[in-house]
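Please read through the structure below; I'll follow up with questions.
Apart from one protein chain that is not included, each protein chain of the complex appears where it belongs.
Which chain is which? They are A, B and C, in the order written, and residues in each are numbered from 1.
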Amino acid sequence: MSDLLRGRTGEWELVIGLEVHAQVIADAKLFSGAATSFGAEPNEQVSFVDAGMPGMLPVLNETCVRQAVLTGLALNAEVNLQSVFARKNYFYPDMPQGYQISQYEEPIIGEGEIIIDLPGDETRTVGIERLHLEQDAGKSVHDRHPKKSYIDLNRSGVTLMEIVSKPDMRSAEQAAAYVTKLRAILRYIGSCDGNMQEGSLRCDANVSVRRLGEALGLRCEIKNLNSIRFMRQAIEYEAARQIEIIEDGGTVDQETRLFDSAKGETRSMRSKEDAHDYRYFPDPDLLPLRLSQDYVDALKQSLPELPEAKKQRFMQAFGLSAYDASVLVAERETADYFENVAEGRDPKLAANWVISELFGRLNRGEIPLAESPVSAASLGGLIDLISDDTISGRIAKDVFTEMFDTGRAAADIVEEKGLRQVTDTGALEATVEKIMADNPDRVADYRGGNQKLVGWFMGQIMKASQGKANPQMVNELLRKKLAE
Amino acid sequence: MVRLTDLTLAQARDGIVGGEFSAQELTEAYLTAMGAVRSLNCFIRETPDVAMAMATAADDRRARGEGGAMNGIPIAIKDLFCTKGVPATAGSHILDGFTPPYESTVTHNLWEAGAVMLGKTNLDEFAMGSSNMTSYFGPVTNPWQRTGDDAKLVPGGSSGGSAAIVAAHGAVAATGTDTGGSIRQPGSFCGIVGMKPTYGRCSRWGTIAFASSLDQAGPLTRTVRDAAIMLGAMA
Amino acid sequence: MDIAVADYEESLGGDLKGMKIGIPKEYRIEGMPVEIETLWDEGASWLMAAGAEIVEISLPHTKYALPAYYIVAPAEASSNLARYDGVRYGLRVEGDTPQALYENTRGEGFGAEVKRRVLIGTYVLSAGYYDAYYLQAQKVRTRIAQDFHDAWQTVDAILTPTTPSAAFAQGEKMDDPIAMYLNDVLTVPASMAGLPAISVPSGLSGEGLPLGLHVIGRPFDEATVFKVGQTLEDAAEFSTRPRIMAGGS
Partner (left out) sequence: MSLDKETVRKIATLARIKVDEDALEPLAGELNNILGWVEQLSEVDTEGVPPMTSVVATEAYQRPDRVTDGDKVEEILANAPEEAQGFFVVPKVIE
């Protein structure tokens, strides 16, 4: 499959690197004891440190360090035993200290990689350049007053991991797959909840285009993409814009752009030229962060099975397709649910029921798996009834609907409604004979060579039995009778 | 009869412990002494009410047989340390009206040891200077003058107000901060002891920062013994 | 800081037998008044009389401490003082945009010396200058600390004058920042190395002004600094009082 884009003058390669800001799961902030939960009243979760009061000093939160190391390990990345917090100096109303504490020359995590899942069971490895810890800024609210901005510092000092990819992606689709996989990994190890609506995960996309084989073009950075859909739109728009500029004989300005989701386009942020001199230097309030190899090793031991390993296991142990496996491992809870359903049962049947039926219903109702009215044990019970021929697959779907709506067990529903399959040969024979007797023309037609009529007969018989007839037995009986 | 304001910190401490005078008497003597040398412009803000309340509390502790290493000792605080509910300026116009809702660790420790706050002393703006001439609140005058010359001299800086008030016996002792010499140089210029401990010995929490990798709090006193006692209470 | 606070008062008293005191030759800076050199020699003889051995030592990077300080300190200050922006506390001088608000507030709120240092600090951290100034200064600082570290192999404390002059008049040196900065030339090296140090009044200048001697100690060895300082104090018998004093001198 080619990812090249066609312009008026030829083919273009799109080059994308992503910077993901992931909010670290921790009760308190990176350098203060204020809370981090979502949705508090303005300035309620603010300490004197977060407000940049005179004489206040940062004190590092150990859980945030651990989360960063765990994430690095999950990305197969090098963990730097010494890292340094630096100050990125710039003025902004929602940045109380006048600088952001971040990591610059010596980040806590170095190079790693992510294997992303693409359509057609393809995969691609995307390099990770680095991961560093930094504090978030506050929030400016612009719509409460015509001439004023309102500043809420609740997010000021909240811990972020900035995860920087290498420019290894070649399409918006790959970028989407990268964020999806990264998000899955973060959620597996519990270092970020991945909630893009609440801003727990945000992306900046570096986008450039080049003619095949040429050097990298100048890139534009699109800031603050807060959904995967917007990211795809923004990248696609930006690629087209850059190609058009170059094909028209112009050059792309290296700049920061914003995505306007209402218009579906990116636009330049009017930024002052000097805004880019951040005057980074090591934060003199914070000593270099040193970790022991023992500490890192112990965390490595504690890592859960990660999505990629789980996917491989599902494919090998259960014979699932790469697509089904990657869908099931996208969330740890989903994978666990599936494994509970599949335990001691046909794994492909289990996968099919989880993906098609259960997810279908959950997605339509926007219900999280944790609140599913059908438990893994309960769905397993339904599959057991299919496997031992108590009910047909067709009936099972109706039973599942009932289970989903009422939360009742499959066996109870089958018993109460008398939905057991009819497997009594005598009774089935009678039905088959009756249908044949009622339709002598079609029987003659069949016997004259129209073999396709089997399907019609099957439908009539199933209908007459209200779907309870065992289709396999009916099929055998029917063919035998028609052949007589 | 020895004047109360001529006693060293160690002598004053022993006097209070021994019941020779009360913390309130000592504090009143210092509040009077501060007034007598007000022309030196050592204080940006005097806190007599706070001082008397703290002295009373010190006497109560003494009566119960309690009290820390500096129980009832009236001291001055460089206006770079945030003290809860008392405006802090760092000698700058830019902190206009700022009243910290928190207490620096150093002053917290001093109050725990029983010390009494006379007020916040003048300093070079944000502790940047060696003369105390850069304060928004005007220069501090050194209580010393050249022989046969009444030219006003600088007390040194940046802890100029702290050094001058201790030298002029308007406080038993004072806190200072030293980034490149801001305790020791004014100590030398005013004829008193100035001690800068090891970087990190005293907490920087709640002390307005100048240069983080260098800033260090320490005592300005009239004797080495007094400095030793006070550093023990600050650290 | 998790290092236990000693009872410093307890450490006072006794003689200095077995103690080695270093006299760094690089502190004999050009133009140091004779009376200060004399006081320094006198201080050394007092410590010797108390049983200490006096050793000449070398702190070769002393000369660079002050210029390095005037890069590191303003650099940190330029960042530390960024929070004074008129948004959350303190002075606000209004403007139509946040940018104007900041510039007006900081332009009016800071005095000349603070502005000077913030601008120097901003410059030495800015793109293209960081390595030549800030990074080089922090490397020089490592050298300075190493000088002291080497000295502690042979001595227990270091004796120097505190200042290169006695107090000067108000208004003097105001138009020459570097002349003003030179006040700290003898105190800054210990600051750059983070060491404990004390100034003890030890004598009077020819004009009748106090002069201090300066004792520098090992990291967290405040006890020795106090002990040596008190020895100087006892020997100096400094009893002159300032002319302006509560209750009269």
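One rule holds for everything that comes next: a residue touches a chain if its C-beta (ideal position, glycine included) is under 8 Å from a C-beta of that chain, and two chains touch if they have at least 3 such contacts.
Model, not experiment: these values are computed from the prediction.
For the chain that is not shown, the touched chains among those present are A, B, C, taking the whole complex.
Of the candidate positions A:Ser32, A:Asn80, A:Asn206 or A:Asn470, contact with the unshown chain belongs to A:Ser32. Screening C:Thr122, C:Thr162 or C:Gln230 for touch with the missing chain picks out C:Thr122. Across the entire complex, the residue among C:Met19, C:Leu59, C:Ala137 or C:Ile198 in touch with the chain not shown is C:Ala137. Looking at chain A, the residues touching the absent chain are 26-28, 32-35, 41-51, 59-65, 84, 91-93, 140-142, 144-153, 258, 269-270, 274, 277, 279, 282, 286-290. For chain C, the residues touching the chain absent from view are 1-2, 61, 63-64, 67-68, 70-71, 78, 82, 85-92, 94-104, 106-108, 110, 115-116, 118-120, 122-123, 126, 132-133, 135-143, 145, 177-178, 192-194, 219-220.
Hidden from this view is one chain, which touches chain B at 97-99, 101, 198-200, 213.
Keep this in mind: only the chains that are shown with their structure count from here on.
A complete topology is adopted by the chain contact network, contact being made between every pair of chains.
Using the mean of the Cα atoms as each chain's centre, the chain most removed from chain B is A. Chain centres here are Cα averages; for chain A and chain C they lie 58 Å apart. With each centre defined as the average position of its C-alpha atoms, the distance from chain A to chain B rounds to 60 Å. Each chain gets one centre point, the mean of its Cα atoms, and the points for chain B and chain C are 19 Å apart. Taken residue by residue, chain B touches two or more other chains at 95, 98, 209, 211-213, whereas all remaining positions touch fewer. Counting only residues that touch two or more partner chains, chain A has 53-54, 284.
Residues of chain B that touch chain A in their complex: 81-82, 88, 90, 95, 98, 100-102, 104, 204-209, 211-213. Per the touch definition, chain A reaches chain C in the complex via residues 51-54, 87, 89, 91-93, 96-99, 149, 151, 277, 279-281, 284. Against chain B, in their complex, chain A makes its touches with residues 48, 53-57, 284-285.
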